[in-house]
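Just one protein chain is left out here, and the rest sit where they should.
Read from first to last, the chains carry the letters A and B; within each, the first residue is number 1.
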Amino acid sequence: MSAVVQLLLRRLGISLIVLVGVSMLVFGIARIIPGDPARIALGPNATVEQIAKLRSSMHLDESIVVQYGHFIKDLSRGDLGMSLYTNRPVTLDIAEFLPATLELVIVAGLLMIGIGLPLGRWSARYRGRLADHVIRLVSLLGVSAPSFVWAVILMLLFAFFLPLFPIAGRISDTYTIERVTGFLLVDTLWAGNFQAFSNALWHIVLPAFALALSGIGQAARLTRANMIETYDKPYIEMAQAYGFSGRRIANRFAFKPSLIPSLTIIGLDFAAMLGNAFLVEAVFAWPGLSRYGVAVILRKDLNAIIGTVLIISATFLLVNLIVDLLIAFLNPRIRHSQRQTS
Amino acid sequence: MKYWKAALAAAVFASTTVTAVAETVLRLDEVAVGELDPAKASDYADSILMFNVYDTLILPAQGGPGHTGHLAESWSSEGNSFTFKLRDDVTFQSGNPLTADDVVFSLDRMKALGSGLSYLFGVVESAEKVDDLTVTFNLESPYAPFVASLVRLPIVDKKLVMENLGEGDGDMKDWGTAFMSANSAGTGAYSVKSHNPQEETVMVKNADYFLSVADAAPDTVRLRYGLEAATVRALISKGEHDIASQWLPPEVVSALAKDGAQLFTEAGTGAFYFKMNTTKAPLDDANCRLALAHAFDYSTAIKMIAISDDISAGSAATGAIPVGMYGSNPADQILAQDMDKAKEYLAACKYDPSEMDIEVSWIAEVPLEERFALLMQSNFTALGIKSHINKMPWALFAEQVAKAENTPHISQLFVNAVTGDPDTLLYGMYHSSTPGTWQSPEHLNDSVVDEMLDAGRSAASPEDRAAAYSKLNARLMEIAATIYGFDRQSVFAASNRVKAPALTDASKAFGLDGLGFSFRLMEMTE
Partner (left out) sequence: MKRTLIILLRNPLSLLGVLLVLMVIVLAVFADFIAPFPDHKGAVVDFVYFNQAPSDRNLMGTDLVGRDLFSRIIYAYRISLMLGVVVLVISVPIGVLAGLFAGYRGGKTEFVLMRLTDVFLSIPPLVLAIAMMGVLEPTLLNAMLAVTAMWWPWYARLVYNVARSEREEGYVLAAEVIGASQWHICFREILPNCLPAVITKMTLDMGFVIIIASSLSFLGLGVQPPTPDLGSMVAEGARYLPDSWWLTVFPGLAILVAVFGFNLIGDALREILGAEQ
């Protein structure tokens, strides 16, 4: 266990360094913004004094290094500044919108694992046969379009032409659910309201699928490739010689070892989903962080842009940390090495 | 596994059952975020909130000119001071009674915050309490539209606000802005149940409203923000939404109308403008501007906004002032494209047409404007003038117009008279003292225009005002700082669950943007 703890600490350290780097990068990007953010924030009727006051309260008149210092100091207190767009603390806005996005991404991630891995396993087991070809083609199609195209196609097919699913939102407005975690699927269960839970579930199906499709394709392709590599190993031949069933060989000897490299990529795909949520949320009017992100970017709301990107990156690092740990538990050989598998 | 199946079955079940609700709910949407603080209210979404959560001293008369008392019973004027007598039966939603102190406080707060439409009250020197139910406004100079501008002075609950001051410098700290941006402090017929500026504001009927409200008026109102056009379209078709915002593209409104939706309209207080930067070559030469104004294809523009055979999002412009306002031209003298004249003016322009490159901008949030940009571009090409299109988010546009050199050659804007009076429409756009706001990307500096605008606001009688605005109209057409696209009419697609006489019956219309959305005057039919 100590080796795992050591690994955890090391990855945590690296993640922190990376996070500081991300904050510098994002901060740098946000400060080369053209136009005066204070003036944009206050709108066309603002007076010169009001603008000057806001500029000084945002430290816009000081050097970028000093500005960054202020930023880090505030950040350590959990203060990301005020959003100029909503007039509320950025942390409050993020706390409000992040759960909806995470809920969507997590459900999509579950779909990716729950559908992608079995498809890949199946494809590898029946390598070269019809099922394999069909799965390969379909999964390649899945990765061949941006998620907004899938979102539009799914919406058109399953919300407009076959009105099976709702077109927008997270839950029907006849339900009032007390906010506990912000995750509707959790909050509805917490409240013991199963009808509301199924309603929320019904709302998340299309957006989650749109978001997951390319991930499903990716996971299936990857699992197949890794399993086929394993199938060529001598111990499989031995297992076959011993007379283990094809199914047992697939599950036990080929699938499990191939999980490890797949997991790393799944971590990366999770990242891609955090980004792609921007597209899917726009199509399905999903009230998440991404919609907020696009809105603040269009309005050049500095604090909110920095806060949003930083939070998304931190989430992503956290996921990768968890993935690394999982790998360490699954495969003792990896404990001592770096992430070479990627 | 079993549980999962149960959940799925429940999902299917939930989608087919109709939940029976005893109370009536009205659902509508707006594109922008909702600002609940009435002193910061400026756009349509804000106005809807303001007119329902707060009340004003007076209201425009329905179906005609003039104003009627609302929170005020009566009023009188003497020189530059106006005295209002308040009703004695009004209480705020908090239970506090309405007094003259609240009116004084509301004006002071509006002026101190200096945002939203506070510029309307720049001419007001002070408000004074005479007794508990009497208040006097003193103006610095004669200002004919003053009474009209009171429709934008919502009265806030002084006591409640003072109890909820946030952090800030000075005696008044933040003037309660933190509190007011999330809570209601008004007398209005609806109180705020929850408010999330990006998502939704939920309002409920105020049982203690000082006027009687029909039982059929909606019990709960959900105002949602930022819905996509396709979403609104689908929700209305499915009976899950009641009134769409006016910003739906005409094709979508017309598709809804074909599906059986009714159409609400609100007309007559504004227009759609193509504003030319009069300080930037080649548009600093009036002949060039006149050439562009004559090359514009007005009749196609009208076709582009048609929704059905008899309803359109606007009517043909006749000049610089929308039909129906002081100084406007008759409705049948419509503007039309005239390429011969355009060529004449272009020949008289001091710049070489082959060297021109006109920047036509459009506001990213209003996709319809892209089509107008394309229309202009093709019209200008026919005249031999090159142009390019630039899409700008609203925030960026509002920042860039502050400086004449950053303002695009042509900016497209909907502007409406926020009080219904032509002064609030025209003064902000054209007076040389108000350049560089989003309303005035012309950066116009014309002494004749200034003179007429000043005459229009200080004239004593309606006839004198009409005469001044009539002259102003002629002058504006002569210098062509603006291409007058069409007189605006807002069109809203609505379900058949709701009746809104103020938006369907001309004799009940207020002639003031947003006031037609007084929910207390609406009726739910289901």
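To be clear about the criterion, contacts are C-beta pairs under 8 Å (C-beta built on N, C-alpha and C of every residue); 3 or more make two chains touch, one makes a residue touch a chain.
Treat the numbers as computed from the prediction; the structure is a model and nothing was measured.
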Full-complex contact with the absent chain, from B:141, B:333 or B:378: B:378
Which residue of A:89, A:257 or A:275 touches the chain not shown here: A:275
Chain not shown: contacting residue from A:55, A:170 or A:300: A:300
Selected residue (touches chain absent from view) among B:230, B:383 or B:494: B:230
Options B:364, B:402 or B:448, residue touching the unrepresented chain: B:364
Where the unshown chain meets subunit B, residue by residue: 228-230, 233-234, 249, 251-252, 255, 300, 303-304, 364, 367, 370-371, 373-375, 377-378, 381, 387, 389-391
Interface with the unshown chain - residue positions in subunit A: 14, 17-19, 21-22, 25-26, 29-30, 32-34, 137, 140-141, 143-146, 148-149, 152-153, 155-156, 160-161, 271-276, 278-279, 282-283, 293-294, 297-298, 300, 305, 309, 312-313, 316-317, 320, 340, 342
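Following the convention adopted for this analysis, only the chains that are shown with their structure count from here on.
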For subunit A paired with subunit B, centre-to-centre distance based on mean C-alpha positions, whole Å: 40
Residues of subunit B defined as touching subunit A within the complex: 7-8, 10-11, 13-15, 19, 21, 25, 27, 33, 114-115, 119, 181, 196-199, 222, 226-228, 230-231, 234-235, 238, 240, 364, 393, 395-396, 398-402, 436-438
Subunit B partner contacts - residues on subunit A that touch it in the complex: 35-36, 39-40, 43-47, 50, 85-87, 96, 155, 159-160, 163-164, 166-168, 172-174, 194-195, 197-199, 201-202, 282-283, 285, 287, 291-292, 295, 298-300
